[in-house]
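Here is subunit A:
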Amino acid sequence: MGALLSEISWGVVLILLPLAGGIACFLFPRAAKVLGLVSVFAVLLSVSGLGWNIKVNGIYRHAIGGWNAPLGIDLYADGLSLLMLAATALVGFGISVYSADYFEREDAARFWPIWLLLLAALNALFLSADVFNLYVTLELMGLAAVALAALAGGRDALGGAMRYLLASLLGSLAYLFGVALLYHGFGSMDIAMLAVRVEASPAVWAALGLMSVGLLLKTALFPLHFWLPPAHASAPAPVSALLSALVVKGSFYILLRLWLEIFGPLGGGVDTLFGLLGTGAILWGSLQALRQTRLKLLVAYSTVAQIGYFFISFPLAASAGVTAWSAAAYLVLSHALAKAAMFLATGNVLRFGGHDRIADLDRVVQRLPLTACAFALAGVSIMGLPPSGGFVGKWLLLQAALTQDRWDLVSVIILGGVLAAGYVFKVIGHAFTLADISHESREVPAKMEWAALLLAFGAILLGFLASPVLSLVGIGVPFGVSEVSP
Partner candidate 1 sequence: MNEDIYGIFLLIVVGPLLLAIPALHSRVPWPRHLAIIPALLLIVFPGDASLAMPWFLFGTGFAVDGEVRWILVMSVAVWLTAATVAKSSRRNPAYDRATPFFLLTLAGNLGAVLATDLVGFFSFSTLMGYGFYGLVVHAGDAEARRAGRLYLIFLIVADLALFEALLLAALTTGGNLQYVVVRQAMAGTSSSQLYLWMALAGFALKAGIWPVHLWLSTTFKSAPLSTTLLLGGVPVAMGLLGAVRWLPFGEIAFYVLGMVIMVMGVAAILYAVLMFFMHAPLTMFPVWGTVAVTGLSVMALGTGLAHPAVWRQYEYLTYPFIASLGMFLAALTFAIGRLQDKRQAPEVDLQRVEVLSPWGEGGMGVIERWAEDRLLILRSLWRDLRLKAVEQYQRIFDWGKPAVFIWGWSATITMFVFLGLVFAWLAG
Partner candidate 2 sequence: MSAAFLFALVGVGLFSLGLYALIVHAHLLRKILAINVMGSGVFLVLVALAKRTGESQPDAVPHALVITGIVVAVSATALALTLMLKLTAETGRAELPEDQGK
């Protein structure tokens, strides 16, 4: 059994499986739901297989078709990749279960193929070992995401999707430009080779600038987040969940990888800039979220704020590398679970009452207890209250900041949590009270409620799994060894 598990090249499976599933869904629209669910479940199993493989054998590297870099395409997976893959598979599965009941026949036929394509793109992205391959997968992911965002049709959704598409393309092109410069300078696309060869030069700085801007745009870091709220808020609930939970993480992953391997050692104050932008994102996003009167927009702005946290790690990594990066990884993972749960819960509310005005939530707690519970639990993780994944992430982040006496960042981290509590409980408070306008109610399938709840529960559970998860992420030493012990 063990031999068999380590013999299969799980990376290839992870890319081909959803792709094949997507094509099958496209070909047999009537069976799309079943095919889609089976594919996603198979992906989940494959990720476990890959995880087992990595745990036993260490870093996974596979040259597709036997062609090695620079000409061939390498697949590469270490702890960080595995974390992202696992998050994708888990959240993806949860959202798939939800979507199975959410989309009606016609929508389902369109949703499943694109979603599986997106899944394939995401998996490929997390497994890529060279910068150009990352571009292709990034672009693929972007296109699939845009298509999903447009799924709902109508003015808002199409407008949002269009804006998203333009931003996404612009980001990809900027990134590609950077790739060109890097290749020109060092003659390689492979990240590992670049890491060895790269040295500070104007071209590298230009590449860093272009790639960063492109990726920040796609990650929707403040102030480049303008496209996110309309796109995320107007898409169908499961799509919003996918976009917020996974898609923005794709581009962030690339940035993180590049930073860790190529740009990080160069220094030069960019990390400070990232930290500043992250700060801006946390404050601006949280304040905007507090101001919203619509639930979905609130959740979308919350994503803007939470993305800021990921970037707080950059300025801290210089002297507390492992802690800061572990924090970022943990925040990414728990945000994926929590934000997906939040959007799914929002979808339930929307379906139940036909609107998402916060002031008129009208005792959702009584009428959709599981959904309200899911929202609250996800909120706990977003706020960073213990026990939750968000708490672990924030704890590590605070620890990294405090060891360096970065009081500015400490206060931002704390303040962000308080503001998050503000907007989460704004919703929950109204969910308990009787509204002026009582709304008509529509049945919400149990599966949809449970999917949201289980995802949220996963975010909570992460609070207890920090040790195993972080040891898994540490495989292949993605974050280096520059640990400053407390």
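Worth pointing out:
The rule is short, and it goes like this: a residue touches a chain if its C-beta (ideal position, glycine included) is under 8 Å from a C-beta of that chain, and two chains touch if they have at least 3 such contacts; residues count from 1.
Inclusion criterion for the candidates: all candidates are chains of the complex that A comes from, given by their letters.
From a predicted model like this one, the values you see are computed outputs, not experimental measurements.
Note on subunit A: across the options 1 or 2, its touching candidate in this complex is 2. Note for the complex: subunit A touches candidate 2 at residues 70-71, 132, 135-136, 139-140, 142-143, 146-147, 150, 153-156, 158-159, 161-163, 165-166, 169-170, 172-173, 176-177, 179-181, 183-184, 187, 189, 230.
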